[in-house]
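Sharing a structure with you now.
The excerpt is restricted to a subset of chains, each kept in its original location.
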Amino acid sequence: MSTKLKRIAVLTSGGDAPGMNAAIRAVVRSCAYHKLECVGVFRGYEGLIEGDFKDLDARSVKNIINRGGTFLKSARSKGFHTKEGRQKAYDHLKKAQIDALVTIGGDGTFTGAIVFNEEHNFPIVGLPGTIDNDINGTDYTIGYDTALNTVVEAIDKIRDTANSHNRLFLVEVMGRDAGDIALNAGIGAGAEEILIPEQNLGKDRLVDSLKRSKKSGKSSSIVVVAEGDQIGKNIFGLADYIRENLEEYEVKVTVLGHIQRGGAPSCYDRVLASRLGVGAVDALLAGERDVMIGLVHNKVVSVPFKESLKGSNKIDLELIRVADITSI
Amino acid sequence: MSTKLKRIAVLTSGGDAPGMNAAIRAVVRSCAYHKLECVGVFRGYEGLIEGDFKDLDARSVKNIINRGGTFLKSARSKGFHTKEGRQKAYDHLKKAQIDALVTIGGDGTFTGAIVFNEEHNFPIVGLPGTIDNDINGTDYTIGYDTALNTVVEAIDKIRDTANSHNRLFLVEVMGRDAGDIALNAGIGAGAEEILIPEQNLGKDRLVDSLKRSKKSGKSSSIVVVAEGDQIGKNIFGLADYIRENLEEYEVKVTVLGHIQRGGAPSCYDRVLASRLGVGAVDALLAGERDVMIGLVHNKVVSVPFKESLKGSNKIDLELIRVADITSI
């Protein structure tokens, strides 16, 4: 198959993540390096269904490595969940004489790729692009490192005002199913407590712990809460509970929200995206398909899409211990 | 009076603002320059009532010019609202042989100073330290410029993801009574619409305007909303209204919250704080009291506290026009 590979399409799908542009750039330039044509697909699978394509050469992707978001835009496509939609996508790919597809996104993106491949036997290679770091088969997803820095910088600012006023701040960070952002950014920001979906600390233990912190001489406290945390219905309800049970602090809530998805990517994410983008084209040239390109132990590897979807619900006990010790 | 000025106290009160540390540093070093003793008061008027003082020399304030918050901490003091509390504060000042006070904060801080002065005839000079820029008699308050940059940087990140997804973002910024942050940061962030307390645009006009924007080819939109905006009960209610009346966009809400109060101060705020801090000691040495030191037309000036409290409910029509034109 690799002998007839001439024209590769690339798209970004699902929630955007910093470094997606760097990944697109690497795919496009790797195509140029290997004398392959490259086609950008706009708005993810939606653009595939509509045939919203544009030829890209090495100069098309200049000055984007440092930009957040994705210039190909992204979308969640309802149409691609239907057989009819996927057929249209396939027809557009054929019509445009595209031989293979690089798809950058998260688990929804890869699930779509698996189904498409089963129906149409079309060569697809995926890159893990999501801030949530919830993909199996890669140590880091593209965008995760940048999101951690964004969270830590935001909490640094909040700590300025927390310290000035003897306040308790609850800070909600992204992570509906995975506590990776909360746990790592919580350690990095010096949070007193970190609430993650994988572990139910319990409201009472939280309040007890905050009382001890206060007695031990802490004048202010930051609690980092993952979106998917199991305590209380939401962070505002949790704040009310603490207000009722812990009079020592003035309690404030901050929901960091979508600033976590944007921003210039960190050096780590740019290098990761560049390596994986080059790896995607290498894999297609080597005849691989239905795989995700990841980084494991600092080596570029390929794993079957199905492996990548196994999730990683493991709690990293070492990190939880480090969080407990360093917040003493 | 200036002949017997030997010992000056300094405190920060009310909400903290970036640059307060730079202002304290300038007061302390100006005291050292003029061979005056300087005393730091912790936790604003609360520390005055409790006599929570610490002698400060030129080296005590090293490496704080670049730090957000206030190392003297701040608080809102209930006690200082009582005659008894103010008497205790006066007694502590006398006992510590303090001749004059520099108080850094906003309108509440200056109101307290006026009452205290009326009762105890104690020399006080104020510095405008608040991110809200809602003090009369100075073109800028300490912390305002930094807050604008913080807001604009956050919206830059949000725009990355807004652009990638054809979304409408409502971003709430601080400003309960004043739209200065919303209006300036809105222009700076390239917001499509800016909702401020001083002006009631109306929900329908907002939706109409957003529809026009969409038709004109805008793929995403940012609406900046001041806390005190008059549309709807709050930003979440506004989001619901837009969702019901504008189907073209996916609507998301971000409340920037307390990150706006923190962060390393901008160069402008550091220089402003340094100039005003030097000006405060100059004013006390010149026998001034009951005044705030401000910057008007790039000159350090002093204005009576009562003048400073007149607020500034004026709408800057030129800025509103610039916002309208540049968001076309």
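For clarity, chains are labelled A and B in written order, and residue numbers in each chain start from 1.
Just so we're on the same page, a residue touches a chain if its C-beta (ideal position, glycine included) is under 8 Å from a C-beta of that chain, and two chains touch if they have at least 3 such contacts.
All values derive from a computational prediction rather than experimental measurement.
Q: Beyond the 2 chains sitting in the coordinates, how many copies does the whole assembly comprise in total?
A: 4
We take it that only the chains that are shown with their structure count from here on.
Q: Need the CA-centroid distance for the pair chain A / chain B, whole Å please.
A: Each chain's C-alpha centroid was found; their separation is 35 Å.
Q: Show me the residue ranges of chain A that touch chain B in the complex, using the header's touch definition.
A: Touching chain B from chain A are residues 12, 15-16, 18, 20, 67-70, 73-75, 150, 154, 156-166, 169, 219, 252-255, 257-259, 261-263.
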